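We show some of the complex, not the whole, and keep each chain where it was.
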Amino acid sequence: MRIGFLGLGQMGTAIAANLLRTGNALTVWNRSAERAAPLVEQGAVLAANPRAAADKAAIVFSMLADDHAVESVLDGQDGLFQGLAQGALHVSLSTISIGLADRLVAGHAARDQRYLSAPVFGRPDVAAAAKLSIVVAGDPADMDHAAPLLSAIGQRVYRVGDKPSMANLVKLGGNFMICAAIEAMAEAMALVRKGGVDGQRFIEVMTGALFDVPVYRNYGAMIAEDRFVPAGFTAPLGFKDLRLAGEAAEAERVAMPLLGVMRDHLLETIARDGEAVDWSAIGRTLARRAGLD
Amino acid sequence: MRIGFLGLGQMGTAIAANLLRTGNALTVWNRSAERAAPLVEQGAVLAANPRAAADKAAIVFSMLADDHAVESVLDGQDGLFQGLAQGALHVSLSTISIGLADRLVAGHAARDQRYLSAPVFGRPDVAAAAKLSIVVAGDPADMDHAAPLLSAIGQRVYRVGDKPSMANLVKLGGNFMICAAIEAMAEAMALVRKGGVDGQRFIEVMTGALFDVPVYRNYGAMIAEDRFVPAGFTAPLGFKDLRLAGEAAEAERVAMPLLGVMRDHLLETIARDGEAVDWSAIGRTLARRAGLD
Amino acid sequence: MRIGFLGLGQMGTAIAANLLRTGNALTVWNRSAERAAPLVEQGAVLAANPRAAADKAAIVFSMLADDHAVESVLDGQDGLFQGLAQGALHVSLSTISIGLADRLVAGHAARDQRYLSAPVFGRPDVAAAAKLSIVVAGDPADMDHAAPLLSAIGQRVYRVGDKPSMANLVKLGGNFMICAAIEAMAEAMALVRKGGVDGQRFIEVMTGALFDVPVYRNYGAMIAEDRFVPAGFTAPLGFKDLRLAGEAAEAERVAMPLLGVMRDHLLETIARDGEAVDWSAIGRTLARRAGLD
């Protein structure tokens, strides 16, 4: 089977390498072609544009930075819509808006192409180890079709519904919950530190007694050490995901007070500490508010 | 060594039983004496009042419901202050306010008695299995002295400072973080459910991919199943702990926006669903706000 | 002088009538031509499209519902950009986004046309009485040029800067403050009513002792009487203006906690009471949360 792959950032490169290992033919494309070199060495073919990457592929995966990047590969003479065969499947791994997912559904359906949303949880090292958690939604037959390849790149595949955007909604909900864990640690740590307790000790207690998972351990350590560069996930990127969650909440008419609180904290963080800090720098913002700087 | 124990609720009974197993002599007291029967069968002695329970004891533990209950055992002719010998140690396991911890320090010091705050994380079944997480603060020599007994009732003992109230502050910070996890799930679940995603499936994804710990699994299940009675921890008790955290935040001049949000949600929950529901019924409140009822 | 006018809703019709009274020639356009009849009777000329309304005009005013409506009159063969003469002035009275104001600046500048933002405060009856408050920003010479006509439609003209979008920002800030007054009354009234105080009496005290202005009197009466239809300004329109303020806050990196609170309350109001209620129905939402329904 021929597979296409669009987007070779850190995540995309790691995932594409795992797809190569399945023994299928892989054609890759990236806006900056030089990022494809390691995969080409391993046997992938470099395509000149998204259309070429999709040519003759049964399945095309895309792993792109945001809505804008996804939109830029779809249309036009060299675009994915043009290249994907009738009946072929596009699996979008990117974290995108509900609105864009719905437009992908419509755009592919109009061309008798098939579409799944399959956003992932996990950082590049997790992707490289093929241990991603994958949330997928769409037509069950399409999910069956994609299942072997999704299993090749992830540890767990969660089917959450028959409408693709449902997977994107779950992904946005998950990022919201990660940010909420950061927020909770940031507030609690400001309190206990002002009362004289060591921040690292507090995180040891919380992760030891209650929250022994990487989200709390890793972000807790960053907050306790006031270490926010280099960023794993920058404050503006975090804000963008909260904005997408907010747009979904607006469309669905759902009040999410914590979302408003966290958006404000990211804005303040960016206003005070710049665009380059990790989103867990909310911790510095709340410490500063308490006069701990 | 003789040990005294005040307060035989579910938690206290389980902890006292584990202390009995250390082979030390145990004198117990409870406001309703009949709750002592199982322990007396196992060899404990029943005291008529807190003073008698403390008589000749090297260490007295207390595990009481709240500030008021602790205050009620301290003073007067039959009180703990009167019964505890000079140099003997009171270890308070209860979740109490910073202010009361400070008053306990002063009250015991004035009588040449010793005092540690050692609040615990864990439900009654965890206490029965001697797997509590214990947060302790106070004089290091006192913590050394209490160490063997704390190890007999808990799995991990975390020393967080030399001022007893620091342990209480960490406990309040921990309960705040548990409630924040509830809040995050409640908001995210309202969003994804309104978008058509099954609530239980969402919790499976979140705990599978990111938050595989009992706090998220247990409260997530309660929210997904809209099952809030019988309560493990009622909304008014949760509100009380947030109020204590708020008093600490006020005293320390620390802004905690999430705290305000959650207090409001518990108030609304109580106003609409009554005093008997579990504090995770925040989930029902946020679903109702979204028109999901 | 020839004046063009685009948009004959309630506000536009009232304003255009006052412009007619200045004795200048007025050419009007509206998407539904029949709304122009009363003005035509008074001497206005009806144009077939925005381009025609702008033809030979020294100044064209626009008073349209939202960004979308403004964008729809600009481009194309029949659009304002095409019709406005070099050196002629467009004065936008609409409540629009900062982004659109900036695009208007650029679009007109590219054609050697001139542009002012001049959003207004006041309901249709205030507009009819020529008592609007007008906030204007742009080139001082353009503001001088427009001054006599602005004075003909408003009571006070406030110049707030030399960049047109500054006027739009002030308008969004003002609508935010109106909503904040609604929010404050809604919360305070839920509290005092739950404590047995009559809501109307409370508003009498507040407006008598502290806040004797129409915003508080009118919205306070609506909340006290739980009367939200027919809406003066619907909840979705209010939400839209808060969204524009939120976009500006995001662009400027300004944390606005109250904005998040109020957006949630409008979403909950819409989710529970529908799209047709006045934005002051926040009052019903907060009463319901308190169990007062």
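Read from first to last, the chains carry the letters A, B and C; within each, the first residue is number 1.
In this section, contacts are C-beta pairs under 8 Å (C-beta built on N, C-alpha and C of every residue); 3 or more make two chains touch, one makes a residue touch a chain.
No experiment lies behind these values; they were computed from the predicted model shown.
Participant: Once every copy is counted, not just the 3 shown, what does the total come to?
Facilitator: 4
Just so we're on the same page, only the chains that are shown with their structure count from here on.
Participant: Think of each chain as a node with edges to the chains it touches; is that a line, ring, star, complete or other?
Facilitator: Contact map by chain: complete.
Participant: How many angstrom lie between the centres of chain B and chain C, each centre taken as the mean Cα position?
Facilitator: Chain centroid spacing, chain B to chain C, equals 53 Å.
Participant: CA centre of chain A versus CA centre of chain B: separation in Å?
Facilitator: Averaging C-alpha atoms per chain gives centres 38 Å apart.
Participant: How far is the middle of chain A from the middle of chain C, if each middle is the mean of its Cα atoms, in Å?
Facilitator: 39
Participant: In chain C, which residues are in touch with two or more of the other chains?
Facilitator: 257, 268, 271
Participant: Which positions of chain B touch chain A when the two form their complex?
Facilitator: Touching chain A: residues 98, 121, 133, 135, 156, 158, 160-161, 163, 165-166, 169-170, 172-174, 176-178, 180-181, 183-185, 187-192, 194-198, 201-202, 204-206, 208-213, 215, 245, 248-249, 252-259, 261, 264-265, 286, 289-291 of chain B.
Participant: Which of the residues in chain A come into contact with chain C in the complex?
Facilitator: Its residues touching chain C are 239, 243, 249-250, 253-257, 259-261, 263-265, 267-268, 270-271.
Participant: For a test of understanding, state which residues of chain C touch chain B in their complex under the given definition.
Facilitator: By the definition above, chain C touches chain B via 257, 268, 271-272, 289-291.
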